[in-house]
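Note that this complex is displayed minus one protein chain, with the remaining chains in position.
Going by the order they are written in, the chains are A and B; count residues from 1 in each one.
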Amino acid sequence: MNSAPLLSITIWLPALGSLAVLASPRENIVALRSVSLGVSLLALATALGAAFLFDPARAGFQLVESVAWVPSWGISYTISVDGISLWLVLLTAFLTPVALVASWGTIERQERAFHALVLLLASGLFGVFTAQDMLLFYIFFEFTLIPTALLIGIWGGAERRSAAIKFFAYTFSGSVFLLLGIIGLYLLHGQSTGVYTFDTATILASLQLGTLRLDAGAERLLFGLFFIGFAVKAPIWPFHTWMTTAHAEAPSSGVVDVIGLLIKIGAYGLIRYNVQLFPATAAWAAPAVGVLAVIGILYAAWIAYQQTDMKRLLAYASVSHLGLIVLGVFALNAQGIAGAVAHMINSALTTGALFLVVGMLAARRGSRELKAFGGLWKVTPWLGSLTLLLALGSIGLPGLNGFVSEFTVLQGSWRSPGLGWRYTLPAILGVVLAAVYLLHMYRTAFMGDTPPELAQAPDVRPRELVLLVILAAPVVVFGLYPNLLFGPMQQSVTQIAQGTLPFLASR
Amino acid sequence: MVPTSYYILLSALLFTFGVVGVITRRNALVLFMSVELMLNSANLALVTFAMARQDVAGQIVVFFVIVVAAAEVAVGLALLVAIFRTKRTTDVDEINALRG
Partner (left out) sequence: MNWIIWLIPAFPLLGFLLNALVVRRERDAGILASVMVGLSFAATIAAMVSLEGAPADAKRLTWTLWEWISAADFRVAFGLLFDPLTAVMALLITGVGGLIHVYSIGYVHGDVRPVRFFAFMNLFVFAMLMLVMADNLLLLFLGWEGVGLCSFLLIGHYFDRRSVPPGINPSDAAVKAFVVNRIGDAAMLAALFAIFTNFGTLSFYDNPQLGISGYLDQAFVVAGETVDLGAFGQLPLIAGITLLMLVAVAGKSAQLPLYTWLPDAMAGPTPVSALIHAATMVTSGVYLIVRNHTLFDQPASAAPWVLVIGVMTAFIGATAAVAQLDIKRVLAYSTISQLGYMVAAVGMGAYVAGMYHLLTHGLFKALLFLAAGSVIHGIGGHQDMRRMGGLRDDLPTTFRLYLIGALALSGIFPLAGFWSKDEIIAHAWFDARSPLAAIILILTSAITAFYMGRQIGMIFFGRPRDPAMHAHESGSTMRWPMIALAGGALVGGLINFPGLHWLNSYLRPVLQEPEVIYTLGMGILATITTLVSAGAAYLGWKTYARDLEPRIRIGKDDPAFRYLGDLWRGMEIGWGLDWLYQRVFVRPYRAASVFLSQVVDREGIDGVLVDGTAHGLIRLAQGLRLLQTGYVRTYALMFLVGVIIVVAFFALRG
């Protein structure tokens, strides 16, 4: 046990910050920007503190903070991190200030409410990644929907209303299944062991010790319920359409980064619950999920190629990356899962940074249409070079972060008894297609002729430069020294993979 | 003695008239009258059984029912008057503002 409840502070600090922001006067923009940025940086500090206290040599949940909430029903406020969620927490803590700074100057109205909502969303995300109690997880899971829907619906693009409603309704209906699964697991566990609890660690222990035995049918049902909830959130093809709309209509600033984090919840849930709790069914379902994942990779990459709206293009790129992540998760071996988690981080960084670039381009031209741009590498050389670096990171050029995680996922998938080379070869094709659509975007916007409206476009301003460099730095560092990523998660991933091993070997 | 069944039959008959009245009639006052008819048929049944079983309890319940009926009529007529003031009609079919 640690002395200070760092994780709780990290979770609740942004929420308190949002209250503080709401309390501050509407007109003083500088004050509320400072408050929100300050709060998010504090949260980053506490998250880093938690990271320092984390011991990578031990598997399992660490930094546990537990307070009984409704003891008679087995609901407790239990939060913790393990190797997998640690990086996700850090990523959230890192991207929130970036998103806030990126939004300065792009919000025309009700900036106070905007900052408050972003902070609330950050709180929700922290909660999701650290919640150990299943019901608490669900509460935070759903809690993130509200700020997101409001952010899209109020400050979004032209189709924001319908995009927000679609987002909310779609993901909400998916998570109803998740709730059913959680309650079902709770009841089954209680009936078998006599202990009615929502705590993941306890249930996991019962499953591993054998005190809770699920027959194949029950396990598959539970797996399916959890799966639907996470598959919609992830999103796995064909449940992706809410995401492309939401991303395309989300406000043109760093909020898209944070929304990008939202989708990692789905993949995280798949690892934490589907694979960790139900390894037998996961092994059984792996081929089918693998097919969906590969389709997602290729389909999204294919569509991205001819998108004229840059944000939509990047949204499909996200879907493609997520397909790769899901493929890694369902490779069910240490490499695949480690690669998947690493790719969650890496794609959030590269795609998020590219969304920021699109925002910068849109600010200069007033349009997100690809055809409105051209030859910008000459007019804005620094922006051009940084964008190229980020695009190459997303494409997976060796030496940059995307390659390492992609490679690890594909290697894991190749070696997986459940998947194998038949799944991996088409997925590798996705690597080629990624180059096609991203280079197409780069070539159209940054090479070729320059439209007259952009001939005087300014190169990166200081704030933009800082943001891009902050995001580009990990792209390079993680590419050359990926053990920073893999190190902390090693033990946790190995433990999960060992859980699936007996079921894979029999195939 | 008049057989109990006759009383019950009468009660059922009155109840049926009341139900038919509620379903069929359009005038709100007639509607209330039909509801009263239904309530009173229930009273009749209660008194009959009270006599047949020599149990006073049934007659006590009748008092409860009468009170409820009176209250209900008071409230209902008040509502009707209020509605009449705006709608100038007692036709129940005209009061469909809560149509879905």
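One rule holds for everything that comes next: contacts are C-beta pairs under 8 Å (C-beta built on N, C-alpha and C of every residue); 3 or more make two chains touch, one makes a residue touch a chain.
Predicted model only: the values in this text are computed from it and were never measured.
For the chain left out of this panel, the touching residue among A:Thr10, A:Thr408 or A:Thr500 is A:Thr408. Contact with the chain that does not appear here is found for just one residue of A:Val431, A:Val460 or A:Leu504, A:Val431. Summary of contacts with the chain left out: across A:Gly38, A:Gly366, A:Pro398 or A:Pro502, the touching residue is A:Pro398.
For chain B, the residues in touch with the chain missing from this view are 19, 22-24, 26, 31, 92-93, 95-100.
Interface with the hidden chain, as seen from chain A, comprises residues 166, 169-170, 238, 240-242, 244-245, 299, 302-303, 305-307, 333-335, 338-339, 342, 375, 377-378, 381, 385, 392, 397-399, 403-404, 407-408, 410-411, 414-415, 421, 424-425, 428-429, 431-432, 435-436, 439-440, 443, 446-450, 480-483, 486-487, 490, 493-494, 497.
The rule is short, and it goes like this: only the chains that are shown with their structure count from here on.
Work out the mean CA point of chain A and of chain B, and you get 64 Å between them.
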